[in-house]
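One chain of protein is taken out of this complex; the other chains stay put.
In order of appearance the chains are A and B, and numbering begins at 1 in each one.
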Amino acid sequence: MVWVNAIVQGILVGGLYALFAAGLSLIFGVMRLVNIAHGDLIVLAAYMALTCVTLTDLNPLLAIFVVAPFSALAGYAFQRLLFNRTLGADILPPLLVSFGLSVIIQNALLQIYSADSRKLNAGGIEIASIPIVQGLSIGVLPLLMFVTAILTIGALQFMFYATPLGRALRATSDDQDVARLMGYDNKHLYAIAMAISLAVVAIAGIFLAVRTNFDPALGPQRLIFGFEAVIIGGLGNLWGTLAGGVILGVAQALGAMIDPGWQLLAGHLVFLAILAFRPEGLFPRVDG
Amino acid sequence: MKSISGSRPMAEPALLEIENLNAFYGTFQALFDVAINIAAGETIAVIGANSAGKSTLMRSIVGLTPTRDASIRFRGENLATLETQHIVRRGIALVPEGRRLFRSLSVEENLLAGGQLKRKGPWSLERVYHLFPILKERRAQPSTSLSGGQQQMVAIGRALMANPDLLMIDELSLGLAPIVIKDIYAALPKITGEGTASIIVEQDTGQALAVAKRVYCLRGGRVTLEGAARSLSREAISAAYFGV
Partner (left out) sequence: MSGPAFTIARATPESRIALVFALLGLLALATGPYWMDRNSMRLVGEFLIYLGLASLWNLLAGYAGLVSVGQQAYVGFGGYVLFGCAMFLGVPPLLAVPIAGATAALLSIPVSYLVFRLKGAYFAIGTWVVAEVFMLLASQWQAMGGGSGVSLPIAIVRSIGSTRDMREQMIYWTTLGVTVAVLIAVYLLLRSRWGLALQAIRDSEVAAESSGVSVASAKRLLYVVACAGAAMIGSLIFMAKLRISPSSAFSVNDWTAFVIFITVIGGIGRIEGPVIGTILFFLLRETLSDLGASYLIVLGCVAVAIMLFAPKGIWGLVQDKFGWQLFPVGRRLILNTNKEGA
């Protein structure tokens, strides 16, 4: 039963990893940009929520409604002012600019909030759980996290494949020049995509902050978890990304059962194994 | 430049009037002092061999290829300094060379993408399906699953969905089977009959000369011949086309 419990908790944490991954995957799909600062932006969102909660006494989970719109706006501005200038045939500028941004955010957080680890307290919901059978119960918070992940990915999927905005984003991703011929404003669309990505980042950041302690140096590892979920699931498939996150979560939970030091290693090894034996991921998108 | 005198029936003011068009790829100059014009509702052909500069001309008009000090006047307004997405808003649609459909979009989504500016005009999804009935059958399929001819129909339909005042079709027949080319040319009068001016770009001169009122021939980035389609002799065209 200990093992079943580990697997169940791993699945639920996988939802959080899928949230880390969804924004990353969206940006890459639309403009082939890999945002190295993605993890640091998640941590930044966690700190924004912390500030918001300290100032207003709001419940951390409700802070989403403040942080997400703010984060989205910042994403739009970031894209217009920074990343749009770097996009082109050469992959170096966007990569190095986002890497620079990552270092800047980390050290700015360190300056403002110090290296101490923090946590957001969401109150009673944190310890509430639903007993399933003897020795196995599901925490309300992890469950809420997982359901949020499914809803978020479902919403992204709907936006991408069933709305005019999604059609525009896919068209721009397919062929920039021809999209402009249709009157699409690529720079605006990229900024919208970044705004959506950062709204998802805000959701992920708040759940991160409620679930565990966080500090300014945590970003790169969140980027790596998100990235691993994307590759395990297969590029360009949002539901695959959810599956990738779940597989990563379960692998880490099982690794931790063997030895606490193996928690992260087990996740990385699953990722490397996928890369070695199924580099296109488990559920690659099939193009028509 | 040879010009057949009296061949420009300029009864109405030009819809598009290009002068002094020089276009560049980096340091390479692809167009030299090109001047062409087209009246509202008129159909003209731009012919020339491979790499004569025809596609560059089309791309320059919509702002995809940089120009230098060009005058590209559309209803009197200079387009040369505008960005592509703003140029097309003014009522110009280009069917690009090689069709370039959006590969992750279905047939119908491609058409809807073309109509996303929602300009008013005769064309709608229904009308495009009426023009090319095969597309209605294939509306939900990925655009990449279609044959070359059907893809060209989608590309033309996508451009029509923008309800343009000027439709430009680059390399209309390139790479298509003769029977398909015939079908598409058969549909052209239905398009121009709506009052849309069109520029047909072709390497294959025969079909284009049959539908166009006037013709421009390009060679080495220069206009080598211009005139009324009916008045031009075969010899004059091949001289302008091949430079012999």
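The working rule: a residue touches a chain if its C-beta (ideal position, glycine included) is under 8 Å from a C-beta of that chain, and two chains touch if they have at least 3 such contacts.
Since this is a predicted model, take the numbers as computed values, not measurements.
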**Request:** Determine which of the presented chains are touched by the chain that is not presented, and list them.
**Result:** A
**Request:** Out of A:73, A:147 or A:269, point to the residue that touches the absent chain in the complete complex.
**Result:** A:269
**Message:** For a quick check of understanding: of A:6, A:138, A:159 or A:224, which residue touches the chain that isn't displayed?
**Reply:** A:224
**Fill in**
From A:96, A:127 or A:162, the answer for touching the chain not displayed is A:96
**Prompt:** Which of these touches the unseen chain: A:22, A:36 or A:208?
**Reply:** A:36
**Complete:** For chain A, residues touching the missing partner are 28, 32-34, 36, 82, 85-86, 90-97, 99-101, 103-104, 106-108, 110-111, 220-221, 223-224, 227-228, 231, 261, 264-265, 268-269, 271-272, 275-276, 279
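Here is the rule we use: only the chains that are shown with their structure count from here on.
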**Prompt:** Distance-wise, how many Å sit between the C-alpha centres of chain A and chain B, to the nearest whole number?
**Reply:** 45
**Prompt:** Contact residues on chain A for chain B in the complex?
**Reply:** 164, 167-168, 170-171, 173-175, 177-186, 287-288
**Item:** chain A-touching residues of chain B, taken from the complex the two chains share
**Value:** 62, 64, 83-85, 88-89, 93-94, 96, 100, 102-105, 109, 112-114, 116-117, 141-145, 158, 162
